[in-house]
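The complex appears here minus one protein chain, its other protein chains still in place.
And then chain A:
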């Protein structure tokens, strides 16, 4: 039943991004991702489409976004390179140097078995490390940026901003937290 409730919340959230779950639940240690809101949009830009693309350009140039992107890349590029080289080396050794792979380690277990199980182990470890890195170092900053974009888009397109008079957060104040992120953190 509670699950059903969760889903209903989800439905509300998607229709109304301002649906605000309780502000509790960030609970992430080390979430010191204080992100400076991107610079305000240039005033007096052209039509809606133009304004929207300006918003993305500005957010793209903002220090906060550059920080999120470089955090993502600083983890993903070395990790991808590492596991790819490790996998290719494994495949090439297995096909080109079977004698090396056949060397016994303990009992019937040989180098090939150890290397194969090592691939499984390294996959599990990297998965865990990536999930942890993303949760602690990126999620919050990315979410703040998402709301910053939403804010600006709404300001640029008043028709979309009519959401029943909910207070608009002032520039620089903590942004509302998204329901699903808060909920997921509680799990």
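Going forward, contacts are C-beta pairs under 8 Å (C-beta built on N, C-alpha and C of every residue); 3 or more make two chains touch, one makes a residue touch a chain; residues count from 1.
As a working rule, contacts and distances are computed from a predicted model.
Taken from the listed names "Multicomponent Na+:H+ antiporter subunit C", "Branched-chain amino acid ABC transporter permease", "Cation/acetate symporter" or "Transketolase", the protein name that UniProt assigns to the chain not shown is "Cation/acetate symporter". Listed here are the chain A residues that touch the chain not shown: 3, 6-7, 10-11, 13-14, 53-54, 56-57, 59-61, 65, 68-69, 72, 76, 79-80, 83-84, 87-88, 90-92, 94-96, 98, 101-102, 106-110, 112-113, 116, 119-120, 123-124, 126-128, 130-131, 134, 138-139, 142-143, 145-146, 149-150, 153, 178, 180-181, 184.
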